[in-house]
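All protein chains of the complex are present and in place, except for one that has been dropped.
Let's look at chain A:
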Amino acid sequence: MDNNNNNGGTTPTTTTTTTTTSTTTTKRVAKLCELCKVQRPVLKRPKTGQMICKECFYQIFEDEIHNTIISNNLFQRGDRVAIGASGGKDSTVLAEIMTTLNKRHDYGLDLFLLSIDEGITGYRDDSLETVKRNQQQYQIPLKILSYKELYNWTMDEIVAEIGLKNNCTFCGVFRRQALDRGAVLLGANKIVTGHNADDIAETVLMNLLRGDIPRLQRCINIVTGSEGALPRSKPFKYTYQKEIVMYAYFKKLDYFTTECIYAPNAYRGHARDFLKDLEAVRPSIIIDIIQSAENFHFRDEIKMPVQRNCNLCGYICSNEICMACDFLKNLNSGKAKYALNSNSLKNYNKSSNNNNDNGTTIPDTTPTNISAIGFDHPLQQQQQQQQQSSSTTSNS
């Protein structure tokens, strides 16, 4: 895996004459790592453009995350930290990094893996197998908590009930609360998630485009939910997805890559494609968006909702009843399909109990339905509802 074309097996019929470097082709100029000046580079860093070798990459990747953790004071010695683990690339690398840094820098943390089983056949059941292998590898306890246990509904059953519209909204609300409840069961006092710089930049864009000021304000925070008992943080806030994937690839980490079978996620998909196109032109764009958003100033009169506890389940929220309980009430009474297009989602939009880290859990559905799921500007909401009945056009 070093050097030029020695990929074993296949016989290199051409070239490979005595002096390998004498071939004056434009490629394979013997570049050296810009950091150690010794090894062959394997990666061009999107953040800086530096070309670096594998060892220097591991070092700088891990050091940067360590610095993020330290400079943002994410943990205290003795913290019990639940790692939200889906089996996907980000959370798999997060589990690896958290165990590595905890040992190397003696953070003194108790780490746990926490997975939510939404009950999606052929998707989550497979990815949970990956998490179980991670548990073996890192030797940290794993808790799997299912929607079925918590809510008595699986996502498969919910989709059968309400169809493929708005199902991601249900799932997002349920998952957020499920992570909190799972963490409580583990006796954890903090949660970390694998949201990376690309995810956050994407969410900033989406919230900006929707005029969702409260979320635009929140989504850039490295720690959310600190007003409740369980702060959540994002150690990968400044970490590029490219580097996370490269890290997983070079370290041969075992992760799961199937897309959720129910997620159309059209709006986020557009934001992601747009961002990736821009990144191809100027890779620093992702960190630039984050930096811009960190420097936004919001007027004071944009009031943030007051926190209280749900009358039914006690979960922290800003209404009498939390969104999960509200959704459940509708599901259990068979009204969910109808109710989702009316009150619940409007309340959901106004409420801020969801704290929706970076929004990955609250995707929209089809473009025609954007206003129905209530991401409009609050002031325009009534107005748009009137229009909505007549117009069901696409996202032009």
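Quick notes on this structure:
Assume contacts are C-beta pairs under 8 Å (C-beta built on N, C-alpha and C of every residue); 3 or more make two chains touch, one makes a residue touch a chain; residues count from 1.
Criterion: contacts and distances are computed from a predicted model.
Among the names given as "Ubiquitin-related modifier 1 homolog", "NADPH:adrenodoxin oxidoreductase, mitochondrial", "ESCRT-II complex subunit VPS25" or "N-acetyltransferase domain-containing protein", UniProt records the absent chain under the name "Ubiquitin-related modifier 1 homolog". Contact with the chain that does not appear here is found for just one residue of A:Asp106, A:Glu259 or A:Asp300, A:Glu259.
When the full complex is taken into account, the listed residue touching the unshown chain is A:Val245, out of A:Leu209, A:Val223, A:Val245 or A:Ile321. Only one residue from A:Asp117, A:Asp199 or A:Asp326 touches the chain missing from this view: A:Asp199. Against the chain not displayed here, chain A makes contact via residues 1, 4-7, 10, 12-15, 25-28, 31, 40-44, 51, 86, 88-91, 194, 196, 198-199, 241-242, 244-246, 249, 257-260, 263, 272-273, 276-277, 279-280, 360.
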